[in-house]
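Yeah, one chain of the complex is gone here, protein chain that is, but the others are all in their spots.
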Amino acid sequence: MIPASEFKWILPEIILTGWALVLLLIGGFSKGALSSRISGILCLVGSFSALFCTLNLWGVNIDIFNKLYTIDDYGTFLKVVFLIVLTLVTIISFRYTEREGIASGEYYSLLMFGVLGMMVMVSSHHFITIFIGLEVMSLSIYILCGLLRNNVKSVEASLKYFLLGAFATAFLLYGIALIYGSTGILDLVELKRYLLTKQPFAVTMFLAGIGLLIVGFGFKIASVPFHMWTPDVYQGAPTSITAYMATGVKAAAFGALVRVFYTALLPFICGWSTILWVIAVLTMCIGNITALVQRDVKRLLAYSSIAHAGYILVAFITGDREFTSSILFYLLVYTFMNIGAFTVVIMLGRNGEENTDIDSYAGLGVRRPFIALCMSIFLLSLAGIPPLAGFAGKFYVISAAVKSQYYWLAVIAVLNSVVAAYYYLRIITNMYFKEPIRELGVIDDAPQYGFVMLVCVWALFHMGIFPRMFILLAQQATRIFL
Amino acid sequence: MIGIDIGFKWFIFVVTALLATGSSLMMVTRKNPIHSALWLIVTFFSIAIIYVLLNATFIAVAQVMVYAGAIMMLVLFVIMLIHLEWGKAQPAPKYSFPKLMGGLITVMFFLQVLAGIMAYTNIGKKDTYTPEMLASMGNTQAIGTLLYGKYVFAFEIASILLLVGIIGAVVLAKKIKD
Partner (left out) sequence: MADYIWLIPVFPAIGFLINGLLGIKFPKTLTAWVACLSVFCSFVVSAIIFKQFLDLPAEARVFEMTAFDWIVSGDFSTQIAFRIDALSIIMCLIVSGVGSLIHVYSVGYMHGEAGFRRFFTYLNLFVFMMLILVTADNLLLMFVGWEGVGLCSYLLIGYYYEKDSAANAGKKAFIVNRIGDLGFLLGVFLLVTTLASNGVWTLKYSELQANAHLLTPALAMAITLLFFLGATGKSAQIPLYVWLPDAMEGPTPVSSLIHAATMVTAGVYMIARLNFFYTMAPTTLLVITIIGLLTAFFAATIGCAQYDIKRVLAYSTVSQLGYMFVGVGAGAYAAGIFHLMTHAFFKGLLFLGAGSVMHAMSGELDMRKMGGLRKKIPITYWTCFIACLAIAGVPGLSGFFSKDEILWMTYSRNGANIWFWLFGAATAGLTAFYMFRMFFNTFHGTCRASEEVKHHIHESPKVMTIPLMVLAVLSLVGGYVGVPHLLGGSNYIEKWLEPVFGHAPAPAAQSMHAFDLSVIGNAFASSGASGTVHETSAELYLMIAAIVIGLSGIFIAWLFYVKNPELPKKFVKKFDGLFNLVHNKYFVDEIYGFIFVNNLFRLGNLCKNFFDEKIIDGIINGTASLVAGMGGLLRRLQNGLVQGYAFAMILGAIFVLYFMIRMIP
């Protein structure tokens, strides 16, 4: 039986579920702009209270619910990241849902369910919980992608994501099944203990299981060659959801990937690091090179998110437990720069017309200097220019590779960030040095957007100039792998 | 199923496994959706038999009732409601290059997995639920104990998964407001 006292550890999850249900009810009983606003504010309150409860869990390390669920600093760190994503996305959605006529009750409750899935997914060392969490997250996002129902692209994105996501889930599940079949174990900690005593490496079934896990997770983190859904889905989905996906889903997928591989499969690093080496290089190169020829900013950011997955993989494959923190730090940094950039994308769009073409940004520096400045900061951070946080993140990741003597990988990563600088700077040159090609209407201006941008800018500067505290936190979070 | 001779069990397994694979192949290659749906039912049934062979009688029954029964009924309803018109679509070439390639690499993939599984030697630990024990306590009880005992948390999260599915169905199927 489960002692009731264990429920206090999942208070953030309970809060999210409860608020999501409340929002659903509100959405069902009221309509119009007022209800949309109320839902938004309630969602914000919910995410804040969940964030507060999560912060209180820092330092707690405990297995609960028959070891199906775990509270530890690693999970808590990532939960905080998800809740930050939720908070920021909620704030930018206030106007966006109204503008695009999205059913707000369902929208916000699905956002919360999605975060719930992410939280479940990263805070368990049991394959079943991880899998179900991943499915809760994925299913919420399949639906969120299709919420612009008048927009063919949005519906298409939703369907594509759903089909390919189901396909990838099959791989993942198959992988889990093969691992279970060969060892009879679903718990990662037990699996680790088992692997240290026995030698199942010779068993191909187990190896095939790991391979399929890589495929399944590779899809969620958008690594090549499982990345092809990314640009289409990112482009088609409502922009706020794109921001949510690019940050939350990526962080959750990496969180689960790191936990699975670093908890249990680290003794077997020689097996998976080679293949992931190839995947990382392909991901960085193809992501960046394809981004070069994009003219649509949303698509460009999608490819850039693929490339960033490659950078994170660089730190991942070193298998250096000391440097696991670099992954967490990168994910945190990445959250702010991406949400910031997508906020600007949202501001430039209007109902039914997204204006994501790169020409729409021409002359922004003159017309709206503040927005252009913020966008430049986000892009420069994505490009990894000091003193912004993107640089600190990239530096930390690459130093992980260097320390583990993956010199070629480090070189390739650096070369890639050079290529990447080109397309980020292209947007900036467009904003500052080009005349507007066509007359653009009013920019969707609201204090919420400004607030989010300022928060992101501040975070990027703060984490870029004083990264120490955050790195220490990340190091404490990843102490469980030592 | 304890009493059955191992050789006979093996024979049944091979037959049902081939049936499952063959029927699912048929299902994806049929042009007529109704035929596909019917072949899918065959697949479900053969898988149900495999469950029985594995002493998982409860799941076998659930498989037949839920999948082969309820879900397929829904699928057939939907197909009839949509009422696609046959034959008007351009007939695709029978053996196009993409099709061949797709078939080829799919076969390759499964051969690889097969290669993995064939090399299987039972190194894993056995669970506490042996066939003898199942026979004594009953399949349903065993599942119930697990689902509402050890795995209750996963079960609860799965309920949220279903809830999200329902919300999605409602949201996406709702009438579009102007």
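A and B are the chain letters, set down in written order, and residue numbers restart from 1 in every chain.
Going forward, a contact is a pair of C-beta atoms (placed from the backbone, for glycine too) under 8 Å apart; a residue touches a chain by one contact, two chains touch by 3 or more.
Note that the structure is a prediction, hence the values are computed from the model and not measured.
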Check the options A:Ser109, A:Thr290 or A:Asn338 and report the residue that touches the missing chain. A:Thr290
Missing-chain contact among A:Lys8, A:Lys31, A:Lys403 or A:Arg468 belongs to A:Arg468
Would you mind spotting which of A:Leu42, A:Leu57 or A:Ile210 touches the chain that isn't drawn? A:Ile210
Can you tell me which of A:Pro225, A:Pro267 or A:Pro447 touches the chain that was removed from the display? A:Pro225
Sites on chain B contacted by the missing partner chain, in the whole complex: 98, 101-102, 105-106, 108-109, 112-113, 115-116, 119
Need a quick check: the contact residues on chain A for the chain that isn't drawn. 159-160, 163-164, 167-168, 171, 201-202, 204, 207-208, 210-212, 214-215, 218-219, 224-226, 228-229, 231-232, 270-272, 274-275, 278-279, 286, 289-294, 419, 422, 466, 468
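Operating definition for what follows: only the chains that are shown with their structure count from here on.
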Per the C-alpha centroid definition, the whole-Å distance linking chain A and chain B comes out as 31
Touching chain B in the complex, chain A uses residues 1-2, 17, 24, 65-66, 68-69, 101, 103, 106, 109-110, 113, 116, 120, 126, 128-129, 132-133, 135-136, 139-140, 142-143, 146-147, 149-150, 158, 174, 178, 180-185, 194, 198, 200, 203-205, 207-209
Using the touch rule from the top, collect the residues of chain B that touch chain A in their complex. 112-113, 115-121, 123-127, 149-154, 157-158, 160-161, 163-165, 167-168, 170-172, 174, 176-177
